[in-house]
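Reviewing the structure listed below.
Rest of the complex left out; these chains stay put.
Letters are used for the chains, namely A, B and C, taken in the order the chains are written, and counting of residues starts over at 1 for each.
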Amino acid sequence: MTEQHTLNADDIRIFSGNSNPELAADIAKWLGVSLQPTTIKRFTNDNLYVQLGASVRSRSVFIIQSLTPPVNDHLMELLMMLDIARSASAKQVHAVIPYFSFARSDKKDAPRISITARLVADLLQTAGATHVMTMVLHSPQVHGFFSVPADPLTSRGVFQQYFRQQDLGGAVVVAPDIGSAKSAARFARDLGGLPVAAGNKERVSDTQVVINGIIGNQLHGCKRAIIYDDEIATGGSMLELTRILLREGIPDIQLVCTHGLFTNNALDRLGALPEIKAIVTTDTIYHPVATRHPKLVVVPVGHVFGDAIRRNYLGESIGDLFVFGSADGDK
Amino acid sequence: MTEQHTLNADDIRIFSGNSNPELAADIAKWLGVSLQPTTIKRFTNDNLYVQLGASVRSRSVFIIQSLTPPVNDHLMELLMMLDIARSASAKQVHAVIPYFSFARSDKKDAPRISITARLVADLLQTAGATHVMTMVLHSPQVHGFFSVPADPLTSRGVFQQYFRQQDLGGAVVVAPDIGSAKSAARFARDLGGLPVAAGNKERVSDTQVVINGIIGNQLHGCKRAIIYDDEIATGGSMLELTRILLREGIPDIQLVCTHGLFTNNALDRLGALPEIKAIVTTDTIYHPVATRHPKLVVVPVGHVFGDAIRRNYLGESIGDLFVFGSADGDK
Amino acid sequence: MTEQHTLNADDIRIFSGNSNPELAADIAKWLGVSLQPTTIKRFTNDNLYVQLGASVRSRSVFIIQSLTPPVNDHLMELLMMLDIARSASAKQVHAVIPYFSFARSDKKDAPRISITARLVADLLQTAGATHVMTMVLHSPQVHGFFSVPADPLTSRGVFQQYFRQQDLGGAVVVAPDIGSAKSAARFARDLGGLPVAAGNKERVSDTQVVINGIIGNQLHGCKRAIIYDDEIATGGSMLELTRILLREGIPDIQLVCTHGLFTNNALDRLGALPEIKAIVTTDTIYHPVATRHPKLVVVPVGHVFGDAIRRNYLGESIGDLFVFGSADGDK
């Protein structure tokens, strides 16, 4: 490696919005770069006031913000931070969005609605982003919504590492529905070739789903199940699917998701089932250590983003940090 | 006027976001056009779901939304509605934003902050707005931030009409600070040539101001004062200024503002002073009739927007609906 | 309907590239508008020379071109025709692309490849398209790749009409793989609630697939199967799937696809199986009547495009002409 291929800490500025400063701190720490301060306040008319706390002139700037609730506030923080970096003469403006929640709005399944993921991709560019980093998009096609280069990283590496420490004898990987069966299958292969099954899910509305049985590999004889999805919000379908697996006689169930929102007391409702042994997620969404549900396992991903930023800066390939298209969120 | 210069109701679609549906309804009613339904919900991950309730194909679409608190939610509703109209083949997409709150963020008065009014102007264009209508921008230069044609309408007509019914003998118009003295002077001239004065205001922070006396025309002999500003949020400077006027012996005070936010119990705190006889504002921001403070007077502006829309549609000049640059928000 | 809501034939110009002039003629005929001539030649250096044969000034222009083989030639014809219309002052330039073959390149499933569907969507806009019409995209997310308004129409209506004339007793709808099961399910519901199954397909390479059995509803007792996919190219997976169905004892099989490419003698190879009774497709891709395979049934879609064009012109909703997101190409 040539001399110029060394990370120059002075050449990089990392800032964090309000959504997940802990993850931002982890990323900065991994890179050996200070997380710079950001001031975020509100004017009396509710408009945000944002100030970046260090000069960005001619530097590579990374703005780290997950689009977690309150989503619109966090989005506006992000857009303003990008705008500030751009207009203060940053050399590059990277939007690092560990959880790009809008990816779920990726198509028109009703007339006169918004493909909001595309809209937000465009807003990010308008605000000044020259590059986007994210993790596990709901569908791999969302990658094509970005007009600037985008790198959707994978969480499969960190989950694989976590589960390899476990006894996986008699385990089956279960996808919540037929659409996510491909990702589940790939995950099962990562874990040494486990069998796969999928719930026969029908979505009645945004909050209501019905699951009619299981499609795919036979479950009998299975001793444990790992249910694998990209995102858990209220956990409704997870709960239904778990009940079906229980009826099938599987006594040991783990839930896995990259983005754990756990709204509407999802953790309490899921954790109440004794057969659910663990709910494994990443820290793309912030889960304070102090108040974590005892069954919640949070696998950190800061080093994945840190490594991607380092390689991007040094001009190294980051291909092995993201599993392509057919992976993860591939439905 | 030729035949084609007739408003074709079927050619127009009016939709409203959540911020001020009453004003939207007034505008639609004035135009003799139905306000079309809009569905606004939230997904379990807090993302907005918006659906316009009528076909917009090849039509002139007007999306009406004030950027009142919660500002970011209302902004995102607006952006999504514009995006829907654009991508569903509307002929024109008009963003009607009675209160464009971001206009206050119109310059860099500190390093590494955002000129958010420009950013939002750009976001509106990205989302699909082909034209913007608004009322009384904080400074007239904000007009230049829009890349699409923009029409900032004036509220001076409706206020003038309101005050002309009163006895204005011995009245003085007072601007809260030197910066807004020009608008106040113009308002004073509209009311038949009243004298003008201005508070000597120094802003300590976003919420704290100090007013050191009065600049300009002598106040003694004045029997009543009309304090005139573009926006009242917490009402802090209004309160201070009122106290100074009371010390000067003026017993009858009215407050006038186009955009009445009245946050932090502003109305209660202002209304508690018996010398404040009325707080006059418009309905660019929604004030439910049922719960209005007894001293609050809300002058409707729906017909101003309605008339501007009508003239825009018919290709008539709307010059007399907005007072140019040096007016209103001119500071 | 008001007077101005009448199709003005003089206001519309329809042109066709070389890929499918018969469909273009059908569309024009349905609309009662003449198909205008287009001259397409090659210079001696192989560059295309294209000339539109009628003035387009201030008119709504529709360029009809399917992206069939030779794909790049047809794409370049289309781009040049759009460019000509735009630069000759057309009022609107509509790209009508019955078969948008690039939709299959909708994600990065390997490093350093192109999301070509997005690239081509951008090229269309650069060349001058102000609106795109197409039919049954490979995945519904591709809709979000277009920066101009896009209308992906559905073929479900024409297929439904075709099959309703048949005896569907004992029939099952089979999707070639789990990914297309949703569309198949919807199609099955359209046909009065038929049961659904899916092939357990694994794609080995672009040309090779392996299908390991059937997932989903039991097949025994079924007397006939309808295999449903968006596109058939070499027909490899159709052949494999048919063999599995034959092993399951189903004696009567029909293949259905919107876009029938039938490369590599696909029709001969499929038609050679006596149990395949019919191969049903649309004319988004041209199949000359004179040389059609006897088992090939071509359901015309010209009236679907014609109706969409008419409604677009008249400002009527075309929602019922396309099934939203979760339909057709939904995977």
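Just so it is clear, contacts are C-beta pairs under 8 Å (C-beta built on N, C-alpha and C of every residue); 3 or more make two chains touch, one makes a residue touch a chain.
All of these numbers come straight from a predicted model, not from anything done at the bench.
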Q) To what total copy number does the complex in this file extend, with 3 chains depicted? A) 6
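The rule is simple: only the chains that are shown with their structure count from here on.
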(Q) What's the farthest chain from chain A if centres are computed as the mean of the Cα atoms? (A) B
Q: Quick one: report the Å distance separating chain A from chain C, using the average Cα coordinate of each chain.
A: 34
**Q.** Interchain centroid distance [CA atoms averaged], chain A/chain B, Å
**A.** 40
Q) Just how far, in Å, is the C-alpha centre of chain C from the one of chain B? A) 50
(Q) Where in chain A do residues touch at least two different other chains? (A) 110-112, 115
Q.
Under the stated contact criterion, what part of chain C meets chain B in this complex?
A. 2, 4-5, 131, 149-151, 311-319
Q.
Going by the contact rule set out above, which residues of chain B touch chain A in the complex?
A. 41, 43-56, 68-73, 75-76, 79-80, 83-84, 87-88, 101-102, 104-105, 110-116, 119, 122-123, 125-127, 206-207, 231, 233-234, 261, 263-264
**Q.** Complex contacts: residues of chain B adjacent to chain C
**A.** 8, 10-11, 55, 57-59, 86-89
